[in-house]
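Heads up: the structure comes next, in structure tokens.
A single protein chain has been omitted from the complex, and every remaining protein chain is retained in its original position.
Then we have chain A:
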Amino acid sequence: MEKKLLEIFNTVLTNRSKEAIKGLTPNMHLRNDIGFDSLDLAELTVRIEAEFDIDIFEDGIINTVNEVFDKLER
């Protein structure tokens, strides 16, 4: 799952001409560390949903990579 997630994160980053990242660590902040803005996060949600059938933003904003893991493991 983590490998697929990293792939999705990098698709979104490169789609928006931002630098790809090498790996995901749980405490990474989606905005401050990875550099996603609200439109990137929207694309991230959609791509994760298309892959895992879970809408990570359904019940409100999430901030860290760990919270994404949590949603997908539930």
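A few notes on this one:
Definition applied: a contact is a pair of C-beta atoms (placed from the backbone, for glycine too) under 8 Å apart; a residue touches a chain by one contact, two chains touch by 3 or more; residues count from 1.
Methods note: contacts and distances are computed from a predicted model.
Among the names given as "Acetolactate synthase", "SDR family oxidoreductase", "sn-glycerol-3-phosphate transport system permease protein UgpA" or "Pyrroloquinoline quinone biosynthesis protein D", UniProt records the absent chain under the name "SDR family oxidoreductase". Among A:20, A:39 or A:61, only A:39 touches the chain left out of the display. Contact residues of chain A toward the unshown chain are 15, 39, 42-43, 45-47, 49-50.
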